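Here the complex is missing one protein chain, while the rest keep their positions.
Here is chain A:
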Amino acid sequence: MQLATVVMDAGGRFIDWGVLHVSVGNLIVVLVMLVVFALVLVLPFPGEREEQPRGGSR
């Protein structure tokens, strides 16, 4: 990340990192999405009940 520079101007704040050119807002959204995806994979689903693992209507 030391190559990254934050450019501030009237049009908004952007990160320039090699070929990557992204606004700070968009970068935050992308990072939040990645965090949410990671949480989705590790967080247990609430309401664990010991039931037979067969769909009743299937």
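Here is the rule we go by: a contact is a pair of C-beta atoms (placed from the backbone, for glycine too) under 8 Å apart; a residue touches a chain by one contact, two chains touch by 3 or more; residues count from 1.
In this section, contacts and distances are computed from a predicted model.
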item	value
Complex member absent from the view - protein name from UniProt, among "Carbohydrate ABC transporter membrane protein 2, CUT1 family", "Peptide/nickel transport system ATP-binding protein", "Cytochrome bc1 complex cytochrome b subunit" or "Transketolase"	"Cytochrome bc1 complex cytochrome b subunit"
Positions on chain A contacted by the hidden chain, ascending	29, 32-33, 36-37, 39-41, 43, 45, 47-48, 51, 53-58
